[in-house]
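Left out: one protein chain. Kept in place: all the others.
Should a chain be cited, it is by its letter among A, B, C, D and E, assigned in written order, with residues numbered from 1 in that chain.
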């Protein structure tokens, strides 16, 4: 048996987490900063080059129609695939700590392991953690770029997948050549980016992650209303309301600032251990 | 003329800031982290020993009845009184930068200077920045203390003042011996603290700052409902609804985690200058 | 009632902690770094300007005859007296967490509170935490100073008190004019320092804290042997063996490097909260 | 000639260092923190992602029978093999500084260069620096994993090699299927891990690095006594006493906490230069 | 004898250092970062709240007529007077290290101790270290303030003293009411500040420290030419050329950016020891 040497595989990942409702935030944050950041840094500092958490902005009026998550988005940059040996990381001295409270808050079904790829979210029910691996660089830039000096940024980050049986190429044509360009026509859209979700590793059903940037939520509300009136339901879609994806199942998202709440590898220096 | 030597005057300060609504958050945060933290550290690092910002938790159902603020609370610990020479700091090379956007977001009246003591907040209108200086140590601990290990903390921090013409001693009796003890009878209250606001320096009308801690917002909602049914309107009060103070005018507050979003003096290291 | 404003009172403190034996180190260190450093920084960061821990060096052959402690020495620099309001800090939202394991490891008697001034250590039994407040600057420098470039430093830090009924002035003459000068005659002594322990606050029975520096433990062993042969038992002493103080009761010490293991305020950035 | 581009080769390394005896610690630590950490970071920061030092815990009663080291274990995570061009790093502007005192303390034979692969340790004589490169992830996990919340960790980290002429496969069967499982039967063993030492680069004779974790040294003492009574000397072994390897020659180890004393890349910021 | 408790005495200090010429910079910087910053932080971290070094900008054409220094300006903020016990700090375990090379570079006369108050600088000869203690806040602001957003800052910082026998009040009138206002009339002057040097502690002969800010050195050159033509030699002056003070003796200065090269307490974390 040869020693296992992880392949060079630089990637970004995005991980959206939802809690039952805002009343869970104190317990969820306590888990994050008192337990999870230490656990995470101890585990992956040797092969993660950025680890940052963005707090979800409050949901504006129409946010739930777009499968919006309400807790955090965590961004990692990896040098290797942490799941390349198996579905859960192997060969580590310490495992992560998940309290019962945390499992309740994020409604993890018992007996299934954490973050399984196959859970299905629903509007009223469970919003599973959406964990996606992405190329290091954005694949599509429909509008932009923007400099930090240009003004405030209200980032709508969303992931979608196409229903089973839909022909991907056709659906992609619509997304790339109709939907995104429609947004870009609006002056209040300051940037639009998208990448396909990678297949290795795959930890969620989503096909594509995109971002459309505004200066604030009022402009987003107006934009989705306008684009909804311009872009008709495509033939392949089975969900009737704009954006024609079932929220929390085929379409999830989160609203973010451009700056993370915490750049953990830089800021955090608590009980960090060997691995 | 003798050289001015600032008096030893160790104090904590609490500064609550509200924005018009959640859509202002991207611009408000941009001002905070891109401009204000640098300005502040450059100015007061030699005599401030802690400078931390707590993001306001989302407003739960009844929050507006209690004058709740929606942006941030900033906590400082001072070794001196920064206003001891005059109403605005003197003898500094650099002044702070306030963009027009920031002034609009926080609805600063033009021509009045920033953070004047005498502005008056109203429920529908303006929620002036509430800036209070406090003793280093809490004066009253009605319930507690609590250890970090004990569980999540949902801190209700609020300031109140008594209407003009009310006899302070009588009103204080009610607050200290009726209202606060009523809250402490509830099992979901994990801690209750209070201090009088200092008069030197005085930058807001509030008489007292208090905190009542819960584990989450559901328990707070239930608690205010219960205590409202127990504690009747005192004779001196002019506002009819519990807690018998006019929200945003005589009573303001904010809901906080126990951990700041950013411990600036420790974490921030951007364009910090001489002063 | 006037608001309490802590007096300007800059001090150093030294806190020596012993565990039952070396097998307690994993649990003791876990308590220190996983719980206590967070608790401490959260509590006193606004008025402590240095907080550092030095790991006790392993006990050399004769160390136990000199009441040597085996875990850590923690050094603080304070701007105020944290015990000025009462025997235990008041007015804090969070108290420190002491696990049962920690209480067992440090043999804390139940029902007495932590760190009481009046416990008495014994050679075979309990070695109470020795917590002393000292002037910011050393009062006596018998030999020195030394520059960091001059070589390695093996610091023998020890505290002593005189038995009851001994006339302090007489005993002090002996300590300052006989014992310390005897050590300073040895070429292997590179520095000798001493200060009286302050009375406000007083948290241990010790009268004086001293340091005699060597380059390593072999030189210390030789030095105590030599000085023991030179300096006879003074008339007032009741303990027969050199240094004529009962170890762990009237004389305690610890062997240290010149550099702390951790300069906590600088290095640690874990779950730090409001206070 | 093509420019040399180091191959992607992510690895962990473990480096155990012993000093003559505890009296060397002040000089050894001075060399480490005053000279070596700067030298090291300056040299390899661009391709080392973690660099941490663990202080050896004091040797318990039976430790020397197991070839225990008494100074430090340093752990690195590398992206490349620093020895891929030659036995000593090439192409660096600065070399590391080793004082004569350090060479004496670690008993480096003169005229042989530092850290040669072929030195042989002996119980009474020299304990050469044991420098091993390992896969990023543990290859065998006999027991575990463990979460940081589970309790204190007393890590017995040890390396062994089989005597010449021993058939590796047979010996490995014994180690993997007899010795390690025997330890795992004990309830006081909380974790057991092992990996083969890599051959590229090879800087020591050891074949395998393992860790068995306990909560403290008393449990280790008891465990080795128990397992010694269970596991008989294998036919291939030439050393009679348990664990049937010659200490300091074929078997070396160190006792560690789970948390490093210093996470240098994070904490240290002294005279760091170009390379 | 009462224990010595340093008085509360918050101050800023400014320390200008010159080397023989630019060829000394590598040795001077090596002394600063390899030796002095560690020494300094170890010594005064408990009572210094800011310690920052600004690199002197290159001397423009007329700089030497104004006694310009060519190495660094170091700025400290103190809570106490470090010289209150005696001319050199007392009661410290470690003294600072000054290599012979450093003494040669800064032309320290042998046998006089470092930084004596009474040395006299001359244009061709020695430029003694100019060490001044100042109030925390500027006493005079002739023009300003300025925000960090307003543009680049080229700070001319200078200290002057009046020749013996000159009546201070008269000379001060000229400085405050003629010279500084003349500069402020120029549009290229963006800020002008001044404070009297404190007498306790006094470590240099200078009476007043001032700053006049420009956007670059060309504007400074033009400004001094213009003001020289406007402001005539006052009756009390004995030096004929503008600014009517003998350079390097009665008038010294340095040109600085607004941002220090290194904010040592924040950035540096090398071999920092006990004191």
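We take it that a residue touches a chain if its C-beta (ideal position, glycine included) is under 8 Å from a C-beta of that chain, and two chains touch if they have at least 3 such contacts.
Remember, predicted model here, so these are calculated numbers, not experimental data.
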item: Touched by the hidden chain, restricted to displayed chains; value: A, B, D, E
item: Chain not shown: contacting residue from A:88, A:104, A:136 or A:170; value: A:136
item: Where the unshown chain meets subunit E, residue by residue; value: 22-27, 29-30, 33-34, 55, 57-58, 60, 148, 151-154, 215-218, 257-259, 261-262, 267
item: Where the missing chain touches subunit B, by residue; value: 33-34, 38, 267-271
item: Contact footprint on subunit A, counting only the chain that is left out; value: 8-10, 12, 49-50, 52, 54, 75, 77, 79, 135-139, 141, 144-149, 155, 191, 193, 195-196, 198, 211, 213, 256, 258-260, 263, 266-267
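Keep in mind that, in the parts below, only the chains that are shown with their structure count from here on.
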item: Where subunit A and subunit C overlap in contact partners, by chain label; value: B, D
item: Residues of subunit B engaged with two or more neighbouring chains; value: 8, 49, 79, 148, 259, 267
